[in-house]
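Every protein chain except one is present and positioned as in the full complex.
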Amino acid sequence: MNKKFVGFGELLLRLTPEGYLRFRQASRFNLNYTGAEGNMCIALANMGMDAALVSKIPDNEIGQCALDMLERYGVNTEHVPRGGERLGVYYLEKGASQRPSKIIYDRKYSSISQAEPSEFDWEKILQDAGWFHFTGITAALSDNCAQMCLDACRCARSLGIKVSCDLNYRKNLWSTEKARSVMIPLMEYVDVLFANEEDSGNVLNVHADDSNIEEGKLSIEGYSDLAFRLKERFGFERVCISLRESLSASDNNWSGLMYADGKTYVSRKYPIHLVDRVGGGDSFASGMIYALMNEYENQEAIEFAVAASCLKQTIEYDFNLASVDEVKALMKGSGSGRVQR
Amino acid sequence: MNKKFVGFGELLLRLTPEGYLRFRQASRFNLNYTGAEGNMCIALANMGMDAALVSKIPDNEIGQCALDMLERYGVNTEHVPRGGERLGVYYLEKGASQRPSKIIYDRKYSSISQAEPSEFDWEKILQDAGWFHFTGITAALSDNCAQMCLDACRCARSLGIKVSCDLNYRKNLWSTEKARSVMIPLMEYVDVLFANEEDSGNVLNVHADDSNIEEGKLSIEGYSDLAFRLKERFGFERVCISLRESLSASDNNWSGLMYADGKTYVSRKYPIHLVDRVGGGDSFASGMIYALMNEYENQEAIEFAVAASCLKQTIEYDFNLASVDEVKALMKGSGSGRVQR
Amino acid sequence: MNKKFVGFGELLLRLTPEGYLRFRQASRFNLNYTGAEGNMCIALANMGMDAALVSKIPDNEIGQCALDMLERYGVNTEHVPRGGERLGVYYLEKGASQRPSKIIYDRKYSSISQAEPSEFDWEKILQDAGWFHFTGITAALSDNCAQMCLDACRCARSLGIKVSCDLNYRKNLWSTEKARSVMIPLMEYVDVLFANEEDSGNVLNVHADDSNIEEGKLSIEGYSDLAFRLKERFGFERVCISLRESLSASDNNWSGLMYADGKTYVSRKYPIHLVDRVGGGDSFASGMIYALMNEYENQEAIEFAVAASCLKQTIEYDFNLASVDEVKALMKGSGSGRVQR
Amino acid sequence: MNKKFVGFGELLLRLTPEGYLRFRQASRFNLNYTGAEGNMCIALANMGMDAALVSKIPDNEIGQCALDMLERYGVNTEHVPRGGERLGVYYLEKGASQRPSKIIYDRKYSSISQAEPSEFDWEKILQDAGWFHFTGITAALSDNCAQMCLDACRCARSLGIKVSCDLNYRKNLWSTEKARSVMIPLMEYVDVLFANEEDSGNVLNVHADDSNIEEGKLSIEGYSDLAFRLKERFGFERVCISLRESLSASDNNWSGLMYADGKTYVSRKYPIHLVDRVGGGDSFASGMIYALMNEYENQEAIEFAVAASCLKQTIEYDFNLASVDEVKALMKGSGSGRVQR
Amino acid sequence: MNKKFVGFGELLLRLTPEGYLRFRQASRFNLNYTGAEGNMCIALANMGMDAALVSKIPDNEIGQCALDMLERYGVNTEHVPRGGERLGVYYLEKGASQRPSKIIYDRKYSSISQAEPSEFDWEKILQDAGWFHFTGITAALSDNCAQMCLDACRCARSLGIKVSCDLNYRKNLWSTEKARSVMIPLMEYVDVLFANEEDSGNVLNVHADDSNIEEGKLSIEGYSDLAFRLKERFGFERVCISLRESLSASDNNWSGLMYADGKTYVSRKYPIHLVDRVGGGDSFASGMIYALMNEYENQEAIEFAVAASCLKQTIEYDFNLASVDEVKALMKGSGSGRVQR
Partner (left out) sequence: MNKKFVGFGELLLRLTPEGYLRFRQASRFNLNYTGAEGNMCIALANMGMDAALVSKIPDNEIGQCALDMLERYGVNTEHVPRGGERLGVYYLEKGASQRPSKIIYDRKYSSISQAEPSEFDWEKILQDAGWFHFTGITAALSDNCAQMCLDACRCARSLGIKVSCDLNYRKNLWSTEKARSVMIPLMEYVDVLFANEEDSGNVLNVHADDSNIEEGKLSIEGYSDLAFRLKERFGFERVCISLRESLSASDNNWSGLMYADGKTYVSRKYPIHLVDRVGGGDSFASGMIYALMNEYENQEAIEFAVAASCLKQTIEYDFNLASVDEVKALMKGSGSGRVQR
């Protein structure tokens, strides 16, 4: 199954002060064009897969810049109509040590959030696809966007295409009530779920068992149990959870687990000295989808997904430019950082 | 009459690629916080006047950055409530030679455009003011903004405060019909009008006499006549027109004229090798208001306004950081650029 | 005839000190990936044409960066095999006023110069092409490259594809003797020639008539006559000559002429305040090819080519990112640089 | 007691090579306008307090830039006369790992060091103040500056204003003998002392008890005892000591203690991955003063001061732009660096 | 006479905002280490001459950076003792069009200004020299510096070394009275004088004849006559005057003349689009000295000096990095700025 990956979601302009400057100290912004599903498309295209993003962007040069970014890294953009009012913006202030990173969203009224379902012909879009992915962010953008997620899911199901979803709950986009009312019906179409404990509770109303909480944090058993219960409740084929231990804004531990085929597979854990943690979850999902589309064994798949997303967090900007070889080298233990000549 | 200047308008974030890069080549943006009336407040504060901006900005750190910019240059910001959805953004690509500069606006849904008239207590805002200024841009932002312009004008009139307006027609904000319906009623309160030929036609429906057009361009006589007709039609005390001859995106000629006291006063003309032409009109208006608030003679006033705005266009970013001494030195002929040690 | 454009040539890394710094003052280099034919592909893709580059680049990440640049702007790269030793480099120091720009080439041993003719299957490469272009630079890189130019020309002829060539004589790549021995036989396949007086003499041994020289420079009549003689000698369909008057490293006059259908068509002349003059000739050729592929009238074609390449020289880096609309606007007289809002 | 904070001290221009470059590698300097008391004013203004700096700066644009910096962050500058010869400069090379940061001072002959006591009318300056602060640096600048410190202290005492002092011994400004002769008489006016072990010995001739030294370093008991002895000797209301464990130029542990109301209050300890440690002590003092002016309990006060100054060291440049909310969040345990959306 | 050039003067740190930003807009400074005589040493070393600077700099790393700059370009620094308080600083804001460049000096108390005459053993310093140069700036720094100029002049005379002086009057360093009392006695030792009309009047009390003034400016005849009178009055071998017509801060005309061997030699005039005009006079003097040390004919010498200094003004920073070949190419007419490949 080495067919095309299709993601559906918003593209945004990211603006970041240089280095560790705060917003109020900045006299210039580094820029990037990003978005959860777009990040995944770039990561997968970079790993040699066919990847296409479905979105909508304004018909001006800022929109064009977002397209350029996708095309630069080999993503198919033929299903990105031009129009609407604006490209969403998000401002990122990079944290360090005890000071957390800060994100200010200015994404309301974006072209994709105001697009009409009729603008997207999913039969055509998905005709040669092998995988369809969306996130809870896309569904939260507008009722139209939620409808389009549903349209796409139905179409994918009818075409026998795998569907994955990353819950990605964003409290400033919708309430848990609204999220549940939109997302739960969509779960019926989802084969592979990406979630964490908070998302599960907020979006799917599935909570971890209290007995699995130690010192205020969920144990591996607790996460494993949560994955199992999600699978039981919604019938997912797989449930994938990335596990971040935030020691500080500079150092995190990173691992993951997958419930599949009646068992939980837990990855190695990486202590990461962060370069840019934004997009870590997207790279976990894209790493897993790469592994699954290439029919990796379960343990290898979760190791690949975690190693890929570990490398992402050592790379500036939102998407993962680590190659398959680099991910595999890390999986085999080459995390020592010796110079590659 | 050395009392406070009050401007009312929007603050925006300006994002500009470095140097002469096009949008599609940019990997970082230089940033500035700007807006026609804010630019004028900074220019006037920089010249030693009391200046206050009335606006509304979102309650986040990007909004705070806009405030910081005003305060850094000494502008009073006590009448800038915090709230609403967003700070407008505009993207500027700097042109050169035959390639024009390009501006992409993303200002819709800004906090000020969605503000309520009841948020601004003009009696209090204007209590110690000597001058009130607004532009056609502010009136175009929303019906509420137009209402606030009217509220402010009425209050200013009742308090005996001078009112000036820069027509500043923006075709992407409103139609000429809408502009006329809003702006013409406001003209009754305006003492000093800033306009150009196009604005006059679009906004006030006053056109130049064809007989004054030579080789497709209005002559000085034509502009003078236009100013006279505007004055006749609306009863302005003064009509001020800046005259830009765009030779290219790199070189412009710049001058101005004022109709006042029954006569037209024409300034010297400056050939400018442009550093940043954005904000040229705002600096012309702020230079004139400085001159009038300090009771310059008419000829001196137009010379001051033009020299000030000439210097602005040799300075990066939207507002004028030329000092009164620097403007006066230029008026006295020191345009030769000898090093000041 | 709106089919695909195919160019064949080298890709290089360009390294330029910031601003107007000399090499010996630089602590960083701005970088670009470029090459005469690659520049043309990007310009044509940017104007909405299908464009493909044929080249060879090393199988490392610097090679990949060159590919990324082409793909970012929509150029097809499927006929760029990976391998060989290196990507050529050129160092550019930007001149100003009386100080000329300086280029240091380090392009020897590049992957394409060492490629084998058998690596390129021209039948396949050109199967859906409408136009093939190469420059004298490509032919000069190595005997193999010259052979590949010949292979491509023959194939293009057999497929009825238009062939154009820009003589582009580079004295540090070959002698005039060598150039003539290689290039003259290729001329039989060329429909549209791009040349200047020096190139004609050096490469094709066709010289201007002395009687056309005034004050040491060729007159328009002289250039026209030269074009006619080139056409007569080699049977070209068209001969296109760009005319640069270098006033200084900061200011040039720019125009062009085309001999076609028994007549010389001369363009308007633009005084350019230069941003980056490198790639001016490439953008003239790509502008002309755009016009011809879209069946412009002769006068319109030369005006389009000159206006396009005028705009290029107001843009940083080697290739032309001016859109068709922007070129047409300039042709219609909008060279005044007024801000586009 | 939420009245105005007044600091008295020097403003300097700080010049820092980019990133971790050494002085000898630098081709540009990042710049900041700073000074112990100015840093504290900015930190307090940023936390919503009224803050005013008393200083003197030259009447040129470099001096103006220093004023702009204070005003940008809301500090009152009405008591900063313009004149004198120069603004002091300090050069900072940022260290990393085993390589320490380096500071080269060029502050001699600065405007404030050469100011006359008669230039400052303390009755007027302090009329609406609630707190006055100075450092040993200010007193060391010149005899005049020492006199002005005394004038200000006496005036503050007479007005019932709290006085604090940070000893801040600088060996390149004066000898311990000179320091003692100037500083000890000033202690009579000081309510809240900021000091460390070295400062106490050098400036006040109060040394830690040897029995409190373990493995060459003072124990918490030792610091507590030192604070007690300082309080006993000079009658301070409070003695505050920041405790830095320098593991390397990249990583420090940071905590603090306060002796007050007959007891020692010790804070939590933070392991900091440093962004910029300069100004750490100033932010400790400003954090404490914020807490005391807002009548925090003793334990809460020392926790606030330490958390505030921990955050400062994750922020570039000398002053603290952490908000009260951010400090409180860290105090409550949110040091994990999770992204704030 | 291809012996060593020795210059005596101050080294300074130059700090310049990026591009055309004003001081108040700057967040970083580009830096350079400079000084009139140091600039000349670098220019001459760059042209292949032996050149040594005599100066004094502080014994810290900022001083070391100044030395590094000289050594990077091949200047001998063995006679630069280390010590004293500080390296002088100057702040430069680059002007454009009608806005003049601005320089703020902070050079008082520099190491060289406080050096003792006994620190310099001129016999040893000048033992293998062929030329000694100083400027009025050096003599103005302190009485000690003036004494050292005298010491050096006397020693040079006794050793038969040519002596040149550039009057370079700086009104913020001394009064005309003081300047005259110091400089006039030094003239007895000077063989080659560099001056302009203002300097001559201020420093040497020699004024141009009124009859040579046309439209307020001195004619070529006037300058020629001034040179003659200077020569008559002080017995100079040559008097060299650079002629700057400041059209604006962006465009200047540049030429020069030399009175020698009973005749005035006038150079070609260059219209310069300025990159950095600072150091123009120094490069004129170093160009002339190069020509004279290499025994150029008079006309060739003035052409060389003017072409060299024309090129300097197209180069960033204070000193001339144009090579002899580049200067000669310009003299031969290659000012057209064609790319050198």
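Letters A, B, C, D and E name the chains as they come in the text, with residue numbers starting at 1 for each one.
Criterion: contacts are C-beta pairs under 8 Å (C-beta built on N, C-alpha and C of every residue); 3 or more make two chains touch, one makes a residue touch a chain.
Computed from a predicted model, the values in this text were never measured in an experiment.
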Go through chain C and note every residue touching the omitted chain.
15, 18, 22-24, 26-31, 60-62, 64-65, 68, 85-87, 89, 91, 93, 102, 104, 106, 108-109
At which residues does chain E meet the chain that is not included here?
68-69, 71-74
In the whole complex, what residues of chain A lie against the chain that is missing from view?
19, 73, 270, 272-275, 310-311, 313-317, 321-322, 326, 330, 334-341
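The definition used in the following text is that only the chains that are shown with their structure count from here on.
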Shared touch partners for chain C + chain D come out as A, B, E
Between A-C and C-E, more contacting C-beta pairs sit at C-E
Whole-Å separation of chain centres (CA-atom averages), chain A against chain E
63
What's the distance between the Cα centroids of chain B and chain E, rounded to whole Å?
45
Residues of chain C whose C-beta touches two or more other chains:
19, 73
